[in-house]
Each structure stands twice: as C-alpha cells, then as structure tokens.
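Would you mind keeping the following structure in view while I ask a few things?
Just one protein chain is left out here, and the rest sit where they should.
By letter and in written order, the chains are A, B and C; residue numbering begins at 1 in each of them.
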Amino acid sequence: MSRRLLKELERSYGFDEVAIVPGDVTINPELTSTKMSIGECTFEAPMLASAMDGTVSPRFAVMMHEMGGLGVLNGEGLYSRYEDPYSILEEITSMPQSEVTEYLQQVYSEPVKENLIGQRVEEIKSAGSTCAIAFTPQNTKRMSPLAVEAGADIIVVQSTVTTARHQSRSYRGLVFSEMIESLSVPVVVGNCVSYGVALELMETGVDGILVGVGPGAACTTREVTGVGVPQVSATLECAAARQDYFHRTGRYVNVITDGGIRTGGDLCKAIASGADGVMVGTPFAQAEEAPGRGYNWGMANAHAELPRGTRIKVGTKATLKEIMYGPTSVTNGTQNLVGALQVAMGMCGAYTIRDFHQAEMVIAPAIKTEGKYFQLAE
Amino acid sequence: MSRRLLKELERSYGFDEVAIVPGDVTINPELTSTKMSIGECTFEAPMLASAMDGTVSPRFAVMMHEMGGLGVLNGEGLYSRYEDPYSILEEITSMPQSEVTEYLQQVYSEPVKENLIGQRVEEIKSAGSTCAIAFTPQNTKRMSPLAVEAGADIIVVQSTVTTARHQSRSYRGLVFSEMIESLSVPVVVGNCVSYGVALELMETGVDGILVGVGPGAACTTREVTGVGVPQVSATLECAAARQDYFHRTGRYVNVITDGGIRTGGDLCKAIASGADGVMVGTPFAQAEEAPGRGYNWGMANAHAELPRGTRIKVGTKATLKEIMYGPTSVTNGTQNLVGALQVAMGMCGAYTIRDFHQAEMVIAPAIKTEGKYFQLAE
Amino acid sequence: MSRRLLKELERSYGFDEVAIVPGDVTINPELTSTKMSIGECTFEAPMLASAMDGTVSPRFAVMMHEMGGLGVLNGEGLYSRYEDPYSILEEITSMPQSEVTEYLQQVYSEPVKENLIGQRVEEIKSAGSTCAIAFTPQNTKRMSPLAVEAGADIIVVQSTVTTARHQSRSYRGLVFSEMIESLSVPVVVGNCVSYGVALELMETGVDGILVGVGPGAACTTREVTGVGVPQVSATLECAAARQDYFHRTGRYVNVITDGGIRTGGDLCKAIASGADGVMVGTPFAQAEEAPGRGYNWGMANAHAELPRGTRIKVGTKATLKEIMYGPTSVTNGTQNLVGALQVAMGMCGAYTIRDFHQAEMVIAPAIKTEGKYFQLAE
Partner (left out) sequence: MSRRLLKELERSYGFDEVAIVPGDVTINPELTSTKMSIGECTFEAPMLASAMDGTVSPRFAVMMHEMGGLGVLNGEGLYSRYEDPYSILEEITSMPQSEVTEYLQQVYSEPVKENLIGQRVEEIKSAGSTCAIAFTPQNTKRMSPLAVEAGADIIVVQSTVTTARHQSRSYRGLVFSEMIESLSVPVVVGNCVSYGVALELMETGVDGILVGVGPGAACTTREVTGVGVPQVSATLECAAARQDYFHRTGRYVNVITDGGIRTGGDLCKAIASGADGVMVGTPFAQAEEAPGRGYNWGMANAHAELPRGTRIKVGTKATLKEIMYGPTSVTNGTQNLVGALQVAMGMCGAYTIRDFHQAEMVIAPAIKTEGKYFQLAE
C-alpha cells in the first residue's frame, strides 16, 4: 500500500558514536597551531568557557584570558542581579539537591541591575583581559550597548534556540542585522543546529554561531521537550553552511560547538566535525578557580514554570592551567585538553584547525566491555 | 546463492531513538495553540487519560474536563462491575506484588452490571463534564447504547489490536460502519499501528484512531507475544494514512498516540510524528487525584490465562494541574506537559498542532554517559 | 582510493531486535491451530524439548508427549552412560559453580553403554509416547539403528555446526542420504544457520533441520569461537531455503529454531520468521518435572579441552502444563507459551503456522527505560 506521505527521518550522531581516523600523513604535535580568531581577537586555545554562573565569574574570565582562551560572562546572571553574588553562590552550592531548583527559581527572579552590567565588564577589562558577555535575545538591544560602552570586546546573544526569524507578541523580534550595524564589536549568536538556520544567521552579519541544542550536561531540554540534535551532526550541518557561505561571500564565520563536551576526545571530534572552537561548561566548572565550587547549573534550570536542567556536581579536579594544558596524571581525557587536541591534530597531519576540518571520521559506537574481563585496581 | 524469498524487515523507532529539530523560525510559546477537536468537542489540551481503573474514575474524568483534557472511563472496569469499586481499589493498591495478578484475575471475573454503566456516565455528566467511555469490540454493540442514552459524548472502542475485519466464532465481528451509523456520538477506535489498518478504520467512518500496540508502561504484550511496533514509527504510519485519507475525502480523522508516553519529550515527539493528541496512563496515574493511589495496571493484566501486564508503582508526584500546566521544580520532563509542548512548538515555529506535524525529526538514540563524568549531588 | 577487495558484512538480527506487526485482519485465538508434523507424527504444540540432560529425561519425554509436544532424549548423555544417572544429576545440581565444569568434564568422559540406548527408548515407548533421540554425527551410524530397533520414532542428528559435507581424518563423514535410506524413521538434522547449508541438508532427504548456532542460554560458542548467527536472521535464511526447496520439489521440510527462546515473544518471533516449530531448553528446564532441578547445561560444557557453555541456574517455576498452556499469573512471557502463540496468531489473522509465516515484522530494538520513571512494587 502506498505510504508516500510518510515522514523520513535522517540518522544523527553524537560524540560517543564517532571516532576520528588517523591521517595519511602524521606530524609532531608541537608543529600544530590551535589558534582561533573572532573579529580581531585571536586566541591561542579555541575554547570558550560557558556563560554559566557556576563556571564564569569576572575573575574566572580574567584567568581564561591569561590561559589563551575566552570566558563568557552571563550578562543576566547573578553577577548582574546582585551587588554581592558570592553569598548567593555559597547558598546554591551548599543546598541539598531536593531544594536547589526552587531556590534557583527564586534567586533568578531578582531583576538585572543595569549598572552592574557595566561594573562587571570593567572588572574584567581593568585586568587587561578580553571581555565577552552574553545576553538573551529579548534583552540584547537594551543591555548590550551598556556592556560595549563599558569596554566589552565581544557580544554573545544566546538562547536555547535562536533563529534569524523569531516571532513574539510581547517584543519586536531582535533584528540581528540592525543590532550588528549598531554595535562596534563582533557578535556571536546561538544556539542553532541546522544548515538552514546557520546560513540565515551568517547572512545577518554575525561573526560566530554557537551550535548545540540539548546536549549539555546540566541541560534536560531534550527530555522535557523532545527537541535536540546530537552535537556531531549539528556541527557537521552548521560547518557545511559555513563552507557554502564562505565560498559564496569570502567571509569566514566561526562555528563554535557549545555543550556536551567532557573530554579531549569530544573536543577533538567537535573540531574534526568542522568547529573552529568549542564552548565548554562542565570541564571548566571542575577547575579550582571556578566560582561554582564543584557545581554547575544553567539558566534554564531557573525557569519559573518549566525548569529544563539540574544543578550537577562536577567536583573540583585540577587547576585551570592543568585542565587546559596539563601536565596531568589523569588518563580519562578530562585534563590537558589543548594538549590532546595537538596530539590528535598530529595524528591526522593537521597543522591548523582548518586542516583538521579535513580529517576523516567514522561511525564507531563506544562499547564498554572491560568490566567483564578486567578492572581498574584499587 | 539465490535468497529471493527472504523476508525483508524495515527499521522502526521509539521515543528514545528520535529527537525533534528546531525550526527555521521560532515563536514565543504563548503564541501557540494546543487545541484538539473530536467531533464537536474541543479540548484545550490534546490529552486523553487512559481507560485504566487506576487512572480514571468518574471523579477523575470530571477533573480532566476542568483541566481542558478528556478522561476516558473504562466501561468494563471496576466502576461497572461493583457498586462500591473503591474498596476493591484499596485492596489492589495495598496487596504485595507477588499476589496482585491473581487478585486482579479474580476481581475482574465479576460480570459487568449494565445498570452501573449508565450510573457512572451520569456521575460525570451531572458535573457538567464531557464524558467518554471505552468498551471492547465484543461488548460495544450491547453496552454503548446504554452509555449514549445516559449522556456519553464520545464512545471509545478499544482492544489490544483492532482491525476493521475481525473474525470470531463466538460473536459476529463488530461492523464499525453499522455501529457508527446507529450511534449519535463520535467514535474513537483502536489500537492499530499500520498504514493499512488505520486507513481501513478511517473508511468505516470513525472520528479518531488510537495508535499503539505494546508500548505502555503497564503492558507486556511485546514480551509475551512478540507483537508490537514502537510508537514513533506507528504514529508516522497512521498519520500518513490520515493525510492520504484527508486529501482524498476532505474528512480529517484524529490520530491519538496511546501508550509509552512518560515525559513532555515523548508527548512532543508523538505530536511531531503526526498525532493530534495523546492518550496517557502513567503520568496521570501519578496525580494526587488519581484513583490508583500511586499504582497503575491495565485490563490485560487481569486476563485469566495469559496476563500481559503488571501492576506498576508509579508513585504520587503532584497535582493534576501541576502535571499538565505546572509550575514545577521537577526537571526530568514529567510535569508541566502542556507547557513543554508549547515550548517545543515555539522552538519549531508551530502555531498549531497541525503546524507542528511539519517539524523535522532525526534519529538520535538517547545515550546516557553522565555517570562517568559527574553526578547529581545529594 | 580503491578498496574493491573489502569484505562486506550484512546486518543480522536476534529476538530482542525485532517485533511482529499486527495484521490487517484479526481472528479469535481459539480459531488458530498450532499443529506441527514431522513425518507421520503430528504434534498439537510445535515445541521440542532440547536434548540436554537437565531438561529431558525419559520420564520428561513421556510428559512432553502427553502435553502434545516432543521431548528429545540425548542419546549420548548421562542416561546412556550410567545405569543410575539420577545420582549423577544430584551431584551436578548440588555442586558449587566453580567446580561444576570440571565435574561435568569428568562424568561425561564415561563411555556410552550401547545397551542403555535401547533401554531408555523402551522406557519412553512403554508409556505409549512418541520417542525422539539425538546423536552426534560421529556416532549416528553406529547408535541410531539400536534406537530405531528399540522403537524410536524420530532420529535427531545434532552437533554445534552440521553440514552435508563434513571432512574428518578419523572417521568417514556421515553421509546423510545413505543413513536416511537405511533408517525407517524420520530424521531431523542440525544445527545450521544459512541458506546454502539448509538447502544442501534438505537435498539429502532429511525431514527437518535445526536452526541455531550460538544463541542458547547455556552456550558460549560465540564468545569462545566468535561463530554464531542471531536466531531471527538464521531462521529467515533457512526458511527461505525451505520455501525454495518446496517450490522446486513439492517436499516440505520442517525448520525448527533451536536455542535462545526464553519467552512466548521469542517463540512467536521464531515462527513468524518462518520456523515450523521450536526446540527449547531453558523454559522447559524451569518445569517442576525437569530432571535438572532448576539447573541446565549443554554437552559442549563438558568438552575436555575447550568447554563452551556453563551450567546455569534457571530455577523451578511452574508445572510443565502451566509453562505450555497456563493458566498463569506470571506476566513476563515465560509461561503459557502455546497460549501466547495463539494470541499472537490471532493478532496477525493467522489460522495456521504457515499463515503466521506471512506476518510482517519490523526491526525494533527492545529499549528498557522503565526503571527511570516507575518500578514494580514490592
């Protein structure tokens, strides 16, 4: 019987389902460059720390700069709502799990203080650091000029799902092209996961797009709403859009994979899939210097009626420097992330990030059977 | 060697194997409408509560109406077999697991009292509620007129597998077209899972079909008999039949996915697969108002010789209102189901349920790895 | 680069990866017939009990006959090696797991006594039962005439992998066509898993083939040697050979799926895949009447140098009658297996086993998520 109207579903893949194939040529890791540029800012490490309050404080943003990466401050988080956010952080991180979502819902209902936005930007800039700050699309038009005026170098516009064409009753959808024209700094926008949306966002003039809906460790968007695309497929789609756009216009827009990256292996797979950089939460929240003291949580967690995330215990594992560059004695891939990237690039004969985009990948589900035949000794 | 007679198997998918892709346009959730209509009855929420005795009592059906949904009373359950079903419910829910199937087999061997059918319908109608009541195909011809006479608004004809062409020795197969002509109310029929059967049922004149064989939490049909089709594929098939039938005849028949829905994510995936509504057991059985006091079970559980289901402990989690509309502090998707649907529709730019049928989906197995790198804090 | 010599691998499927699709017509279960014939023997239930010493004793074979099935006695097992096998059975079933393989290796090194073969056959025949007895290919030529002389009705020739063309240094390969001509009773041969081997075996004149390498619960052939094909694919292959052979010659050869069947669902899937019957170990070993007292093991377990199986604890669950025909209060599919088959046939509109071969199947991995949202009550 004819079933010609049957909807077709394509297979998609996440980090745990793929692997990178070594190249036909190999190079020594010290010959590789992991540089990434956003506008005129250049970063030694292609790593952004997520705009989550347990990950990036103004002080942590300064340390990210010193490490060659970029810490993105949440422009609508605790730092912009409270003169003293640190006592709130202490409450959040000492509360039992059963009560924490309600407490988050409560503390995030405090309004953003516009004066604090500038103050936090200045804290970062006064240390000589590059400053990136994130707003939701609803508030970007109003808040981002305050940040730029105070010296912010990069504006990030971020919500769970962002498109170039948003419809709202209560506010006029943010028109990215207008905003970009009015601001003097590079703009990074997200999140998106598909070829079409990525292309439309690039056409508005943005300098980077954030890729990822649903994969983050502290996020339950996929369980709550069913919406989400695994990160390898999402990155492959958006990178294909970036290539098409680049070939057509000559303008290169950064693709930044955001969410779900826990190990050097994940980081390498994101970049081999076409990302120019990654935005990372959990691994940085594990740094001794992170404000979350071994915990992490997202803004969606504090939604008043439909929270879509949980405070997770990530533990405090090492210094930020060890997490990014080692040395380490940890063998599960969660430390020396940049070193891991260089080793993987070496195995694939990639001198640059763009070379590494050419690496071959295979679908190879991670099957764990060791428990059956041997074990880690105590 | 030739193997031309080899039977071919097609791949099918369940809720945990797919995800919804955000749309090219997004809209604010408050702009979405989740309305569903069956005949002339319109529902704010596209949700039916399952005709299971632990889920829907006459009182619960009234509350479903007040919440904008529809509770379907089991016309052959305890409420039609006993003047006082509540003492039986108390026994069922306080019995040890090892004895409960035998007890169910015993109490469901009590015959249905025809006078009680009308009485239960009147209990629901007297509260001003829409009343839907379910019968098996064997008993529909005899019992449904009694229900309609007492004021029932919708008749549901339900068995594990229902086709338009059933063969029996002991009774003349129910002829749906005859029955529909003789009744003055809309008829919903199920369950089915394939294009062909769905189409044949639609051609008999029914107003809705129930989709799903084997997926329910309290059902072990697939383990016992091997029969069953995962819900996403079953819904895609039946929705394709609905579209073909609609294009040919202009008559729109509701597709209602029944069974296996536990979270907002599952609900959203069912509708994105083409369902106009869902029938839900476990999530409603978790309501404080549910008659099962934290337990749920199906009719197949009471089969005298081959029980195909188990009484499961679902727990009492929240009020019906919180389960349907929130607000909630639970982050695993089991509460504020309608809110979750609106958020998902917003992410896909869908103003209506039929718009949401156009959403793109991908195959994306849910892989859980968090335990390895972090944990929920205590 | 050309990789034209790359070996291609086809996907194969096991019971847990498929499901049966309900038919376009349904019939009442009591209208179905589950009959199977081997030569002139007809069985109400298409079920053979495996030739394993923990499953079939002479007394159990008699009970299988009374239940309408067929118990196959292991012609080279304990019953043919010891005058009093029951004290050995008691030892095996009371021994700690760590010592049992060595003990099995020891007791099965006792030679087969030819006089005991006839004696065991007579025990079965004297009760008026059909008698089937199994030998390995090496010993069939010598031992099977003794069994037939004593009254055996069916000879089973069974080894892990059997082909029509076996090469050996120590004995002349058994020529099936010669053997079949010399014996006056039907012959069932196995095991095999592929179209080509099944066809060649049919061409030797056998009356049935056993399908299955590696899937049995008490068998580790696949772990030890890597050899094995999942049962659904193996059955589909051999059933395609049976159909081709039948269309060409008009002779119908039984396909009997042997191994890996634990539930009614598995049984139904085997038959929907094209089997005319099944050979079952574990479910029958769980009968109160089974000689293994809640344990089961295979001959491969006793191999002196490379044991490929383990004694498993299956437990004692119900009477043989309850396992085959119910009634039962167990809901996981392990009891009332024939009833389950009739229900499944009804859902697919199949009056006979051969009708049921036409049922549609889908690939549908069993994904178990219930633990996350609810639990069986204590």
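In the analysis below, a contact is a pair of C-beta atoms (placed from the backbone, for glycine too) under 8 Å apart; a residue touches a chain by one contact, two chains touch by 3 or more.
The structure presented is a predicted model; accordingly, all values stated were derived computationally and were not measured.
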Original post:
In the intact complex, which of the presented chains make contact with the chain not displayed?
Top reply: A, C
Subject >> Touch criterion as defined above, residue of A:Asp24, A:Glu40 or A:Asp84 at the omitted chain >> reply: A:Asp24
**OP:** Specify the residue from the set C:Pro230, C:Gly259, C:Gly277 or C:Pro291 that touches the hidden chain.
**Re:** C:Pro230
**OP:** Looking beyond the chains shown, say which of C:Cys192, C:Ala241, C:Val280 or C:Met299 touches the absent one.
**Re:** C:Cys192
Original post:
If you put the missing chain back, which residues of chain A would it touch?
Top reply: 13, 15, 18-28, 30-31, 195-196, 199, 236-237, 239-241, 243-244, 263-269, 272-274, 326-333, 336, 339-341, 343-344, 347-349, 360-367, 369-370, 373-378
Subject >> Those residues of chain C which, in the complete complex, touch the missing chain >> reply: 1-7, 9-14, 16-17, 96-97, 100-102, 105, 160-163, 165-170, 192-194, 196-197, 200, 213-214, 217, 220, 222-230, 233, 262-263, 282, 295, 301, 304-315, 334
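In this text, only the chains that are shown with their structure count from here on.
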Original post:
Which of line, ring, star, complete and other names the graph you get from chains that touch?
Top reply: line
Original post:
Between copies chain B and chain C, what's the superposition rotation on C-alpha atoms, in steps of 5 degrees?
Top reply: 90
Original post:
At what distance in angstrom does the C-alpha mean of chain C lie from that of chain A?
Top reply: 55
Subject >> Two or more partner chains touched - positions in chain C >> reply: none
